[in-house]
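One structure, pasted below without further comment.
Every protein chain but one is kept in place in this view of the complex.
Order of writing sets the labels: A, B and C. Residues in every chain begin at 1.
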Amino acid sequence: MDLTETFEWVRNHSLYLCENLIIEDFSLQASEEVSPPKWHLAHTTWFFEQFILVPNDPSYEVKHPQFNFLFNSYYNSLGARTARNQRGLMSRPSVEEVKIYRAYVDGAMLKLIGRNNPEIDELVTLGLNHEQQHQELLITDLKYSLWFNPLNPSVMDIEEYVSESKSKWIAVEPGVYEIGYSGDQFCYDNELNPHKVYINDFAISSALVTNEEYIEFMNSGGYENPTYWHDEGWAWVKELEVKAPLYWENQEDTWFYYTLNGLKPIDLDSAVAHVNFYEASAFAAWKGLRLPTEFEWEVSQNQFDWGKRWEWTNSAYLPYPGFTVAPGAIGEYNGKFMINQMVLRGASVATSEGHSRPTYRNFFHPKYRWQFMGIRLAKSL
Amino acid sequence: MDLTETFEWVRNHSLYLCENLIIEDFSLQASEEVSPPKWHLAHTTWFFEQFILVPNDPSYEVKHPQFNFLFNSYYNSLGARTARNQRGLMSRPSVEEVKIYRAYVDGAMLKLIGRNNPEIDELVTLGLNHEQQHQELLITDLKYSLWFNPLNPSVMDIEEYVSESKSKWIAVEPGVYEIGYSGDQFCYDNELNPHKVYINDFAISSALVTNEEYIEFMNSGGYENPTYWHDEGWAWVKELEVKAPLYWENQEDTWFYYTLNGLKPIDLDSAVAHVNFYEASAFAAWKGLRLPTEFEWEVSQNQFDWGKRWEWTNSAYLPYPGFTVAPGAIGEYNGKFMINQMVLRGASVATSEGHSRPTYRNFFHPKYRWQFMGIRLAKSL
Amino acid sequence: MDLTETFEWVRNHSLYLCENLIIEDFSLQASEEVSPPKWHLAHTTWFFEQFILVPNDPSYEVKHPQFNFLFNSYYNSLGARTARNQRGLMSRPSVEEVKIYRAYVDGAMLKLIGRNNPEIDELVTLGLNHEQQHQELLITDLKYSLWFNPLNPSVMDIEEYVSESKSKWIAVEPGVYEIGYSGDQFCYDNELNPHKVYINDFAISSALVTNEEYIEFMNSGGYENPTYWHDEGWAWVKELEVKAPLYWENQEDTWFYYTLNGLKPIDLDSAVAHVNFYEASAFAAWKGLRLPTEFEWEVSQNQFDWGKRWEWTNSAYLPYPGFTVAPGAIGEYNGKFMINQMVLRGASVATSEGHSRPTYRNFFHPKYRWQFMGIRLAKSL
Partner (left out) sequence: MDLTETFEWVRNHSLYLCENLIIEDFSLQASEEVSPPKWHLAHTTWFFEQFILVPNDPSYEVKHPQFNFLFNSYYNSLGARTARNQRGLMSRPSVEEVKIYRAYVDGAMLKLIGRNNPEIDELVTLGLNHEQQHQELLITDLKYSLWFNPLNPSVMDIEEYVSESKSKWIAVEPGVYEIGYSGDQFCYDNELNPHKVYINDFAISSALVTNEEYIEFMNSGGYENPTYWHDEGWAWVKELEVKAPLYWENQEDTWFYYTLNGLKPIDLDSAVAHVNFYEASAFAAWKGLRLPTEFEWEVSQNQFDWGKRWEWTNSAYLPYPGFTVAPGAIGEYNGKFMINQMVLRGASVATSEGHSRPTYRNFFHPKYRWQFMGIRLAKSL
């Protein structure tokens, strides 16, 4: 696919994800952390308008003077922003108007892409990766918001259950390894620079932890014994009276699980999903094992299957040696989040096709579980 | 109008109020205190279904088994309820489905009304008054939610500005007066029983406080001087850095005011609206005057015009002598709110036609301002 | 007693109350609502210094330039204040220094009182009533703070249990009655002006509700049934999982009660104490009865014994007709609290001798229970 085709394909995919939504679903925002589908559709469009069209196309007229204000996200340097937790309150512009906005920007973008300007093309690639990131968020945010509806709406055909085969230990030789992206395709700034890391003797599990194993942990008092938990994780368990992963619901002693396709009985063979870092760590501690570091994951990932669950690592999200913040607003991109977040590696059933790499660093605060997050175990040798 | 006609007229009016809304507007809920239009439309319908059809029509089948759960409000005795602040999250049932629900219940109701059963008719009248109350809330809740939208949407043709003539003092003779409703039409339980109250010597203002007068208060430091305020009111001013009534916005030294018809410059001659009890009291204190009691208001109301603003009184919302709580769920109606609320008398530009009486007791916590609340002054003689 | 003797007697009583305290107890402040004993001792002294000595004695030198800042309370007009919830953090000045401060001010005051200036004497009387109010708070605040100590300290010899005889109904003739203070001794501004109130037909109970009766309410599910509760009261019960009055503790199915003399088994015959307005109202509703209004209480109080418990009334704390706020800082005294508080009548085991009157209006927000608050029932006839 050339860039024009990729552009059209990625842009259409965002709309395709919303095919089964009713208008009312487009505004759902169940918490500050999640955004409504309509906002994702508009914000990804605004990114192209603001960072590519406005600076590079003198003939371009912004669609609406206030859209910059409405669909800005965390880019503080671009001006005042609407409060994050009020995105669901923007009933106007309507879904229809946002779709028109998308078409308007797409038209202008396609003309610009036609010029084959390498600098612009690089920005377009960044914009498309940005949109793909938001596609995954659109899915996971929507799932979270719909879950508050006692009617358990069914809106997407994603196969959330993924069977895991029996796990084996994969041992890795200690030594100095190269970490980070060193290819010539697109990567995020947080994957740079490629650099050396010394890896000590360890082994990693070939399979993800399954629902069956996780239920064993639950049944053996996993959520009642502080020994397995970080102090902060234990406080989280106690405060919210957590007893199971997110979206799990017990009805007459049977576990059900809310999927984007409606409520379903738990599939014991599937990889567990929607656990946070505290839960992943506690599970590992209960097993007498630990989570891998992101470096251990990266040097061993070619020896196991991955891509259905974001896998918690025991690495904090920190800059690689020589990491620098790009100047200007786009430069705010990743560096400012490098505190109090843990790295997740891999990809998930909600990740857009073509949007994963062995060096990709996803990151979330340890308390969050609304992504498709799973557990892979490791041990020091 | 007979009861059938009244029923159809009131029920249609709820839909009429939503005529200019887009689907996206129907789910707006900007705070826990307000409810989305769709919820109001469904909840008022549920009231007829649950309190009239289910107990009185053996052939009636509820529209949906979970609507009782979804559209219940504060009637704790009817079962678990969805959290009040999550009403905006119920994207399903859709607006369309709620309209079908309304039509379905209306059909069953009209048959039941046709039977001319006096007990049922009394309940129908209660249900219609309930719906009219929610019509006013639909308007004021919607205004509050739309106000968060920087686009200042215009959705309703309500003349919010009402000019006041010059005020005069109306003096009232002291003595024992009869208070409360003693007619034979509908009234709420909180207007009963009619009883004697001794009224001391006082005078009441013939006009409401205007925007011009209120701006004078603001300009003379009204929001900066604790002397005028209740301790609790002053804490409210300080915490939220309040500087003007709700919906007021200062742009380059000019005051604007958000109406359901969009943002407009302040009309100096109009009665001030959207002040809370703390502000009303502080204004009165600044003037060296006070607010009337609800009894003073009731015995003098036939000597002045009212009906455009709910008027704060200095009376707490408490039961009249002999007040009793009706048995059963409907009985929860009013008594349980008789604490920490102040009485407002009159009616407002958002009150439905035919839904006001001189003995009507509206009530809100002193901090709220999202109703069309205004100020009438009084003094002891 | 002449004023000099009264002054010495009241001032000494504050110190006498602290006789069994260790230095460490003097700083206890378990919540924002309560103040440490040391603060009460200093603040009551500051009142004399600031409102009497400074304006009236040109030769008086304030003890310390920052004491005005430290021991001010809610008198906003006198300058910045230390945050209310940080009073327990003022380890300096020491208890010893505060006692020296008291002696210093007492010396100056006694000279001033010797002059027999009627205007000053009136202020002195106000200051002594202020101190007596704080004496009761010193007791109840300290009880609250000590209750957090698992060692159940015993520090005061107050007979908290008071036996109630069997209750009878006392009926009162309807008609116009005179309410408020009309004598020539000291009273607070909130007891004025004396004025007429029409009292409808009612009866009031001769005895207070006992622990035995209250346990009956608890055992019959009083705290589990929303029907008896105000909506706000029910939210309070649910949020804090309330199951009994304050200071009650269940050990192996026996109820104990923390007193200033240590933990004791519940005395069934004693009047219940430490219930809030929500609990008092719920108890009354469970009985099919109600609380009296403050007016009903005042016109009937000479027909029953009172003085061991502050008795919740169903009257909101509002100004009497003709009430005016005195100019100046002392004028802030009562008016600013006239919102969201309910009136309590009577007095309690912690009230200082000579500090009660039939027209005395105590007031607290309905949620509070740390005073010795009890329940007297009434009914409309």
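Criterion: a residue touches a chain if its C-beta (ideal position, glycine included) is under 8 Å from a C-beta of that chain, and two chains touch if they have at least 3 such contacts.
Keep in mind the model is a prediction, meaning the values are calculated, not measured.
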Quick one: which shown chains sit in contact with the chain that's not drawn? A, C
Listed residues C:L17, C:L123 or C:L146, member touching the removed chain: C:L146
With the full complex in mind, choose from A:S14, A:Q135, A:S270 or A:N314 the residue touching the hidden chain. A:N314
Going by the touch rule given at the top, which residues of chain A touch the chain that is not shown? 74, 76-77, 176, 195-198, 200-202, 226-227, 229-234, 277-278, 281, 285, 290, 314-316, 318-319, 321-322, 325, 332, 336-340, 342, 366, 380
The missing chain sits against chain C at residues 22-28, 30, 38, 66, 69-70, 82, 86, 88-95, 145-146, 148-151, 153
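As a convention for this text, only the chains that are shown with their structure count from here on.
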Under the over-half criterion for shared residue numbers, do copies chain B and chain C use the same patch or different patches to meet? same
Chain-centre distance (mean CA atoms) for chain A and chain B, in whole Å, is 44
Let me have the rounded angstrom distance from the C-alpha centre of chain B over to the C-alpha centre of chain C, please. 36
Residues of chain C that contact two or more other chains, please. none
